[in-house]
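Here it is, the structure in full.
Of the protein chains in this complex, one is absent; all others appear in place.
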Amino acid sequence: MVTVTINVNGEKRTASVPPETTLLRMLRDSLNLTGAKLGCDVGDCGACTVIVDGKPVNSCLMLAAQADGRDVLTIEGLATADRLHPIQKAFENYGSLQCGFCGPGVLMSAKALLDENPNPTVPEIRDALGGNLCRCTGYSKMIEAIQVAARAMRGEPAEKTA
Amino acid sequence: MEKKPEVAEKATPLETLPEAAQILTVPALAPLVTYPLEVVVPEARQQTPAVGQRATRQDGRLHGLGQTKYIDDWYFPGMLFAKIKRAGVASARIKSIDTKEAEAMPGVVAVITGKDIPCNSFGPSLKDQPVLADTRVFHAGDGVAAVAAVTEQIAADALEKIKVEYEVLTPVLDPLESLKLETPGVHAPNANIYGHKVIKKGDVEKAFAESYQVFEGSYRTQMVEHVPLEPHATIAMWDPNGRVSIYSTLGRITLGRADVARTLGIPMSRIRMIATIVGGNFGGKNEITTEPALALLSKKTGRPVKCTFTRPEEFYASTTRHPLIMDYKTGVTKEGKILGRKIRLVLDGGAYCSWSETTLAKACILSTGPYNIENLYAEAFVVYTNKTMTGAMRGFGVPQVCFAHESHMDEIATALNIDPLDIRLLNAFEEGSLSPTSQKLQSVVVKESLLQAAQRFGWIANGNGKGNGAQS
Partner (left out) sequence: MKRRGRGIACMWYPIGFTVAANPSSAVVKVNEDGTATLLTGTVETGQGSLTILAQIAAQELGIATEDVHVVSADTDTTPMDTGAIASRTTYVTGNAVRLAAEKAKLILFDVAAPMLGVKPSQLEARDHKIFVKGYPQRNVHIGDVANHARLVTGEPPIGSASFNPHTVALDPETGQGKPFGTYVYATQIAEVDVDDETGEVEVLRIVASHDCGTAINPMLVEGQVEGGVSMGVGFALQEEILFNKDGIQINPNLTNYIMPTSLDMPEVEVDIVDNYDPTGPFGAKGVGEPTLVPTAAAILNAIHNAVGVRITSLPATAEKVYAAIKAKRAQSGKQLPGGASRPQLGGAPAPSPAD
């Protein structure tokens, strides 16, 4: 067993896990943060995407031990007690999620993108979501919502709808 | 009897809890997940009249917060994890199954096989599918045993210890081979053709004789998977009144309850089936998979049992889309009006019937396309093969036949030098048209959809089916 301490969503949390445990399993089973999902467990679908030290990673491909001492942001850390994150709000308003299973992964990829590139083009958004598989939505409304959220985060007024 | 070495429950303890709290198997320190409890309700949800509003979804907020609990997100105290041993061979007789070594493994609490299932067959129409295969294997994804253990890893490891002796048989893989009467029956003594349908109207041979030209085309489609992002998941648990609660990703809980009642031989009032918000179905979660086996494991162990499919199991142990072989023959006038159409469809029906009867019927009825055809003959067969079972998948055979009839229509248009849009407008259904089964159709808008799409796209008909969209 290894003892792993991660700074997850701003809180220091520790767990004792078998050494082969992935970050995904530690988040889900040990820390009860079930937002990151298990879609394939081998890094193909992106449903497990979380942000480690500012970079989006497939948490099923990272050992929990490799995350020791690092900053991890999961979907549970996006909203605050006062407000939804602008990306969450945009996704809700634009109907960007259907079954919702790929949602946490997509939202984290979107957050990582906007943190690095506050004014992404559509090809750049498609590229950022390229590792997140979605079977329900066809990605269209996600791309629309990310653009809207980006505008809100830049403090720009909403685009005219008419 | 020698006592098995103890294995710590839930080998991944929930955080480093103080000694006393470790007795509990629910997290003593549930994470404080913050989200606003007061969020403005979006406009459209508050508007009347409600129909026509772009209302946001009731579950949209939970999805965005990552708070939607899918079945794999739930943990019940004392819960065990189950895995299914898959045959790995496409056609075989099972000579013996030895589970002793698996049962002796530390951490394994119970193992069951097909013999433990009171009524080991189910299916939406033909009840030809076993819960766990006990005498015969019909496709490589057939489950032959189920293990419940304290961790998922131990359950998966225990599968390796289960010894199954097979008499391997030659699988039938080609549906056209399976169609031939001399091919050995996959489900012998039953015939390989397990479904047949004919729709006929008028006199198709006469129509061909009167046609300006008769066209023939052959088309094939492949086997595909639904790929829902959420794998199949089930949790079963009993209460002291002898009632079992089954949480499942199943899309049809009424049918699911009936199937569990039948396979386990218990009254329906003793079964509760609950579906949470499912992470995608597309037809692949429309029949039971592990539910009866899990209910039995839960009864045997006296604890809740959860099973989630691995992604590979989603491919080979759950239903797929029917591959189709489609032969079309159409007689037309010089202007492109269809006088008669003859169709033969062969559906690769996989190892078990599943939803094949519905797929057969829909494919056959819809195969002529949305066109007025007075003389038609559509015949469809579905055959067994030793491949993954084919079942319900978004469209039930119609995406396949649409590919065929629309490719065929374009080939006719090209040959006759008619614009693909015009030939469709010439033949399309209208309000009150009769379908191939002579049903009078209402609220028909084929032509409207053709014209609207063409206008929106910027399609300019230039008469010879070779127009270039770029030149608009």
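Some observations on this one:
Per-chain residue numbering starts at 1, and chain names A and B are given in the order in which the chains are listed.
In the analysis below, contacts are C-beta pairs under 8 Å (C-beta built on N, C-alpha and C of every residue); 3 or more make two chains touch, one makes a residue touch a chain.
Predicted, not measured: the structure shown is a model, and the values here were computed from it.
Only one residue in the set B:285, B:303 or B:341 touches the chain that does not appear here, and it is B:285. Contact with the omitted chain, checked across B:164, B:418 or B:450, is made by B:450. Taking the complete complex into account, B:257 is the one of B:83, B:136, B:257 or B:306 that touches the chain left out.
Considering B:37, B:51 or B:181, the position touching the chain not shown turns out to be B:51 (whole complex).
In the full complex, the hidden chain is touched by chain A at residues 40, 42, 44-45, 94-95, 98-101, 125-127, 129-143.
Residues 41, 44-59, 88-91, 139-140, 171, 173, 197-201, 217-225, 227, 250-255, 257, 271-283, 285-286, 311-316, 320, 358, 361-362, 364-366, 369-370, 378, 386-388, 392, 394-396, 398-399, 402-403, 405-407, 410-411, 414, 420-421, 424, 428-429, 435-439, 441-446, 448-450, 452-454, 456-457, 459, 465-471 of chain B touch the missing chain (whole complex, contact as defined above).
Note that in this section only the chains that are shown with their structure count from here on.
Computed from the mean C-alpha positions, the centre of chain A lies at a distance of 29 Å from the centre of chain B.
Chain A contributes residues 3, 11, 13-18, 21, 25-26, 28-42, 44-45, 47, 74-76, 78-84, 88-89, 91-93, 95, 97-104, 107, 133-136 to its touches with chain B in the complex. Considering their complex, residues 10-16, 27, 30-37, 39, 42, 54, 56-57, 59-70, 72-73, 75, 226-231, 277-280, 282, 308, 310-311 of chain B touch chain A.
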